[in-house]
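Data first, discussion second: the structure below is written as structure tokens.
Shown here: the complex without one of its protein chains, the others still in place.
Here is chain A:
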Amino acid sequence: MASAKPRSTDRWLEELKSSKKTCLVSDGKKKVHYLFTSGLEMSEDYDLKTGTMLVRRFKRKSIFGGDGKWEFEVGLSSSRGDEGNQIITECFSNPIFTRVDTSVYFQWRIRNLTYPKSNYIISCNPVEREILVKTVNKKYFKKINIPDMDRCELPFDSKALSFDHANNTLIISYKKPLAILDLEKKVFKEISNLKANEDGQVDCAQS
């Protein structure tokens, strides 16, 4: 088991290295676009000053061909609700779930949750590899996965989990394990080596 850990972290790193990367700087953010050999697209935004990741999103082709939609893993779509959705959208007053990482924590913020701290039951399920958010009044429920941990096949530790509630926001934090910190350092180094395009001269596939 101990020997398996570094190998799986390396695999993800290798995949990142082998992907086709495009990079540009705008709005004080460094935007990196990855195109993997499987056709999967990933894009990450880093804050230039602090070096923390603000956004990570994925896009995969739909089964019939044609473009899929961006799915946010970290951060929130800025164009919320204006997708011209004729069908069904969540009302703005509902809880809004986002992942906002810090340098040492995986962190999730759920806004619009007005209930007091005693209302929440937060637990970690190492077998299903998820964090469970429950409410005593049965108003909110969420299973949180940590894709970073899944990609590296790292075990979950319920001791790393903590949460707080303030300003109608529930904040759940999970302390990043050493292997993740190590990996992020390596990835950041990799990205720093990329030559960023000048703002406006983008060479990525328009879709």
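FYI, a residue touches a chain if its C-beta (ideal position, glycine included) is under 8 Å from a C-beta of that chain, and two chains touch if they have at least 3 such contacts; residues count from 1.
Note that in this section contacts and distances are computed from a predicted model.
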item: Per UniProt record, name of the chain withheld from view ["AP complex subunit sigma", "Ribosomal RNA-processing protein 40", "RuvB-like helicase" or "26S proteasome complex subunit SEM1"]; value: "RuvB-like helicase"
item: Sole contact to the chain not displayed, among A:19, A:77, A:119 or A:135; value: A:135
item: Residue in contact with the excluded chain [from A:14, A:90 or A:157]; value: A:90
item: For chain A, residues in touch with the removed chain; value: 62-67, 85-91, 93-94, 134-135, 138-143
